[in-house]
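The other protein chains are all here in position, but one chain of the complex has been omitted.
Entry: chain A
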Amino acid sequence: MRHYRIALAGNPNTGKSTLFNELTGLRQHTGNWPGKTVLHAEGSFSYQGNSYTLIDLPGTYSLFSNSADEEVARDYIIFEKPDATIVVLDATSLERNMNLALQVLEMTEQVIICINLMDEARKIGIQIDEKKIASRLGVPVIKMAARNGEGIDLLLKTLHQLVTGKISPQPLTIQYSKEIEEKIDELIPHIQNLIGNSYPTRWIALRLLDGDESFVQLLKEKYSKGKLQFNPIRFPSKHAN
């Protein structure tokens, strides 16, 4: 019997918590994330002999840390590296929801996309070709209506296949302009020298190019606390310290 940690991400009001409750029932603990006034909910379930801990990340529209919620969600996916991340999308508003899904795909390969609220979508005549979306995104896509239990079995089956390595998603890599791609290629070897391959280097390169000060600060903090093992190669542009 093995134990897996699964993160649950999604926009607000996508039925993320409904899915969380559906899967974990009453086996839940709630509290706050350390040092933050952001609700932390964790629950457990077992499936086919394996046990799972499900972490309900705060509902966010993005993961670029404009708020404490987004920071918590981003840090969990990047630094705690769950065995899989389930992204819950609202079937009635895929355009906006896809934003978060694409951001998660840049952070980790271990992703399952759940298109939830299918019952609502059908009512207003929305049809969704999940196979086409799955082939475009390169990760499993499951249509569901969590409040009726629709799609839950398929989700559990897919999750089992994903964590046991029976399927290995190859998420779409979002291509940026030539200029940005060149800078990414330039940065990646330096990032790999510093922190190795244990974190998504392309994603970190993008944050650096974005000038995301708070993330750079966080990397430094993790480094000074010894939580990250940096290789002893000096970063070229660093003169101080």
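The rule is simple: a contact is a pair of C-beta atoms (placed from the backbone, for glycine too) under 8 Å apart; a residue touches a chain by one contact, two chains touch by 3 or more; residues count from 1.
Here, contacts and distances are computed from a predicted model.
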From "Ferrous iron transport protein A", "PBP superfamily domain protein", "Methylamine dehydrogenase heavy chain" or "Predicted lipid carrier protein YhbT, contains SCP2 domain", the hidden chain's UniProt protein name: "Ferrous iron transport protein A"
Chain not shown: contacting residue from A:64, A:199 or A:223: A:64
Contact with the hidden chain (one of A:3, A:96 or A:136): A:96
Where the missing chain touches chain A, by residue: 13, 61-62, 64, 66, 90, 92-93, 95-96, 99
